[in-house]
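In this view, the complex is presented without one of its protein chains, the others remaining in place.
On to chain A.
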(Lines give C-alpha, C1' and ligand atoms only; values in the text may rest on other atoms or scores of the structure.)
Protein backbone atom coordinates (compact mmCIF):
# COMPACT_ATOMS: atom_id res chain seq x y z
CA UNK A 1 0.00 0.00 0.00
CA UNK A 2 1.33 3.38 -0.90
CA UNK A 3 2.14 5.64 2.01
CA UNK A 4 0.02 8.74 1.76
CA UNK A 5 1.27 11.98 3.23
CA UNK A 6 -1.21 14.04 5.19
CA UNK A 7 -3.99 15.26 2.97
CA UNK A 8 -3.67 19.02 2.94
CA UNK A 9 -7.27 19.61 1.96
CA UNK A 10 -8.76 17.93 4.99
CA UNK A 11 -6.82 19.93 7.46
CA UNK A 12 -8.08 18.30 10.57
CA UNK A 13 -7.75 14.69 9.49
CA UNK A 14 -5.65 12.44 11.59
CA UNK A 15 -3.04 11.03 9.30
CA UNK A 16 -2.01 8.14 11.45
CA UNK A 17 -1.69 5.02 9.41
CA UNK A 18 0.15 2.12 10.91
CA UNK A 19 2.49 4.31 12.93
CA UNK A 20 2.87 7.13 10.43
CA UNK A 21 2.47 10.55 11.99
CA UNK A 22 1.38 13.69 10.26
CA UNK A 23 3.97 16.44 9.96
CA UNK A 24 1.28 19.03 9.87
CA UNK A 25 2.05 22.12 11.87
CA UNK A 26 -0.40 23.56 14.37
CA UNK A 27 -0.42 27.21 15.36
CA UNK A 28 -0.85 28.03 19.02
CA UNK A 29 -1.56 31.58 20.10
CA UNK A 30 -0.55 32.76 23.55
CA UNK A 31 -2.63 35.02 25.77
CA UNK A 32 -0.50 37.99 24.73
CA UNK A 33 -1.04 37.32 21.05
CA UNK A 34 2.20 35.59 20.09
CA UNK A 35 2.01 32.73 17.64
CA UNK A 36 3.92 29.52 18.06
CA UNK A 37 4.19 26.58 15.71
CA UNK A 38 4.30 22.99 16.81
CA UNK A 39 4.00 19.71 15.00
CA UNK A 40 0.63 18.09 15.31
CA UNK A 41 2.31 15.20 17.06
CA UNK A 42 3.79 17.43 19.72
CA UNK A 43 0.64 19.50 20.07
CA UNK A 44 -1.43 16.41 20.65
CA UNK A 45 0.46 15.74 23.86
CA UNK A 46 -2.10 18.16 25.17
CA UNK A 47 -5.37 16.29 25.41
CA UNK A 48 -7.20 19.60 25.25
CA UNK A 49 -5.58 20.47 21.94
CA UNK A 50 -5.97 16.93 20.71
CA UNK A 51 -9.72 17.17 21.17
CA UNK A 52 -9.81 20.52 19.44
CA UNK A 53 -7.97 19.11 16.47
CA UNK A 54 -10.30 16.15 16.32
CA UNK A 55 -13.30 18.43 16.53
CA UNK A 56 -11.96 20.45 13.65
CA UNK A 57 -11.39 23.64 15.63
CA UNK A 58 -7.70 23.88 14.97
CA UNK A 59 -7.66 25.19 11.44
CA UNK A 60 -6.91 28.83 12.07
CA UNK A 61 -4.65 28.33 15.00
CA UNK A 62 -5.66 27.65 18.57
CA UNK A 63 -6.00 30.61 20.92
CA UNK A 64 -4.86 29.85 24.44
CA UNK A 65 -6.08 32.82 26.47
CA UNK A 66 -4.70 31.47 29.73
CA UNK A 67 -1.15 30.77 28.64
CA UNK A 68 1.35 33.62 28.23
CA UNK A 69 4.08 33.40 25.61
CA UNK A 70 6.91 32.73 28.03
CA UNK A 71 5.14 29.68 29.41
CA UNK A 72 3.77 28.49 26.08
CA UNK A 73 7.24 28.33 24.59
CA UNK A 74 8.37 26.15 27.51
CA UNK A 75 5.35 23.92 27.12
CA UNK A 76 6.01 23.47 23.42
CA UNK A 77 9.65 22.71 24.15
CA UNK A 78 8.48 19.98 26.52
CA UNK A 79 6.05 18.55 24.02
CA UNK A 80 8.59 18.53 21.21
CA UNK A 81 11.11 16.75 23.37
CA UNK A 82 8.66 14.17 24.64
CA UNK A 83 6.69 13.64 21.47
CA UNK A 84 9.15 10.99 20.37
CA UNK A 85 7.88 8.60 23.05
CA UNK A 86 4.39 9.98 22.75
CA UNK A 87 3.10 6.72 21.31
CA UNK A 88 2.67 5.04 24.68
CA UNK A 89 2.22 8.25 26.65
CA UNK A 90 -0.62 9.54 24.51
CA UNK A 91 -2.60 6.37 24.88
CA UNK A 92 -2.48 6.80 28.64
CA UNK A 93 -3.23 10.49 28.59
CA UNK A 94 -6.26 9.79 26.43
CA UNK A 95 -7.52 7.18 28.84
CA UNK A 96 -7.89 8.99 32.14
CA UNK A 97 -9.10 5.90 33.93
CA UNK A 98 -5.70 4.38 33.44
CA UNK A 99 -3.70 5.96 36.20
CA UNK A 100 -0.74 3.68 35.91
CA UNK A 101 2.17 6.03 36.17
CA UNK A 102 4.65 3.24 35.72
CA UNK A 103 3.88 3.09 32.02
CA UNK A 104 4.82 6.69 31.49
CA UNK A 105 8.35 5.76 32.32
CA UNK A 106 8.20 2.53 30.43
CA UNK A 107 9.60 3.84 27.20
CA UNK A 108 10.22 0.95 24.94
CA UNK A 109 11.11 3.39 22.23
CA UNK A 110 13.83 5.29 24.06
CA UNK A 111 17.23 3.85 24.72
CA UNK A 112 18.94 4.30 28.08
CA UNK A 113 20.93 7.25 26.78
CA UNK A 114 17.84 8.95 25.45
CA UNK A 115 16.13 8.46 28.79
CA UNK A 116 19.00 10.16 30.60
CA UNK A 117 18.80 12.97 28.10
CA UNK A 118 15.08 13.39 28.74
CA UNK A 119 15.61 13.32 32.48
CA UNK A 120 18.14 16.12 32.45
CA UNK A 121 15.99 18.11 30.05
CA UNK A 122 13.04 17.74 32.39
CA UNK A 123 15.13 18.77 35.37
CA UNK A 124 16.36 21.94 33.73
CA UNK A 125 12.90 22.82 32.43
CA UNK A 126 11.51 23.01 35.96
CA UNK A 127 14.59 24.58 37.52
CA UNK A 128 12.84 27.95 37.53
CA UNK A 129 11.45 30.33 40.10
CA UNK A 130 8.33 29.46 42.07
CA UNK A 131 6.02 31.78 40.14
CA UNK A 132 7.05 30.37 36.76
CA UNK A 133 6.65 26.88 38.13
CA UNK A 134 3.09 27.65 39.18
CA UNK A 135 2.43 29.09 35.75
CA UNK A 136 3.64 25.88 34.17
CA UNK A 137 1.31 23.90 36.40
CA UNK A 138 -1.61 26.12 35.46
CA UNK A 139 -0.80 25.73 31.79
CA UNK A 140 -0.26 21.95 32.01
CA UNK A 141 -3.53 21.65 33.90
CA UNK A 142 -5.40 23.77 31.39
CA UNK A 143 -3.89 21.94 28.43
CA UNK A 144 -4.13 18.48 30.02
CA UNK A 145 -0.51 17.47 29.58
CA UNK A 146 -0.15 14.81 32.24
CA UNK A 147 3.61 14.31 31.96
CA UNK A 148 4.34 18.01 32.36
CA UNK A 149 1.85 18.34 35.19
CA UNK A 150 3.46 15.43 37.02
CA UNK A 151 6.91 16.90 36.47
CA UNK A 152 6.04 20.37 37.68
CA UNK A 153 3.99 19.18 40.66
CA UNK A 154 6.81 16.88 41.72
CA UNK A 155 9.24 19.79 41.61
CA UNK A 156 7.02 21.95 43.80
CA UNK A 157 6.56 18.98 46.13
CA UNK A 158 10.31 18.55 46.44
CA UNK A 159 10.72 22.26 47.10
CA UNK A 160 8.16 22.50 49.87
CA UNK A 161 8.55 19.20 51.67
CA UNK A 162 11.05 20.53 54.21
CA UNK A 163 9.67 24.02 54.47
CA UNK A 164 8.11 25.39 57.62
CA UNK A 165 4.41 26.13 57.85
CA UNK A 166 5.06 29.87 57.58
CA UNK A 167 7.25 29.41 54.51
CA UNK A 168 4.52 27.35 52.84
CA UNK A 169 2.03 30.14 53.52
CA UNK A 170 4.33 32.60 51.79
CA UNK A 171 4.82 30.39 48.78
CA UNK A 172 1.12 29.82 48.22
CA UNK A 173 0.08 33.29 49.36
CA UNK A 174 -2.19 31.98 52.07
CA UNK A 175 -3.30 33.93 55.07
CA UNK A 176 -3.35 32.10 58.36
CA UNK A 177 -6.96 32.09 59.50
CA UNK A 178 -6.43 29.97 62.61
CA UNK A 179 -6.57 31.58 66.00
CA UNK A 180 -3.54 30.94 68.15
CA UNK A 181 -5.44 28.32 70.12
CA UNK A 182 -6.81 26.62 67.02
CA UNK A 183 -3.40 26.37 65.41
CA UNK A 184 -1.96 25.03 68.64
CA UNK A 185 -4.64 22.34 68.71
CA UNK A 186 -3.94 21.22 65.15
CA UNK A 187 -0.24 21.22 65.88
CA UNK A 188 -0.74 19.07 68.95
CA UNK A 189 -3.00 16.66 67.10
CA UNK A 190 -0.28 16.16 64.54
CA UNK A 191 2.70 16.44 66.86
CA UNK A 192 4.35 13.41 65.31
CA UNK A 193 4.83 15.34 62.09
CA UNK A 194 6.81 18.14 63.72
CA UNK A 195 10.38 18.14 64.91
CA UNK A 196 9.76 20.33 67.93
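Quick note on the criterion: a contact is a pair of C-beta atoms (placed from the backbone, for glycine too) under 8 Å apart; a residue touches a chain by one contact, two chains touch by 3 or more; residues count from 1.
Keep this in mind: contacts and distances are computed from a predicted model.
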item: Omitted chain (choose from "Cell cycle control protein", "Flowering locus T", "F-box domain-containing protein" or "Isocitrate dehydrogenase [NAD] subunit alpha, mitochondrial") - UniProt protein name; value: "F-box domain-containing protein"
item: Residue among A:29, A:45, A:67 or A:83 touching the omitted chain; value: A:67
item: Chain A, residues in touch with the chain not shown (by the definition above); value: 31, 47-48, 51-52, 65-68, 71, 96-97, 129, 131-132, 134-135, 137-138, 141-144, 146, 149-150, 153-154, 156-158, 160-162, 165, 168-169, 172-178, 183, 186-196
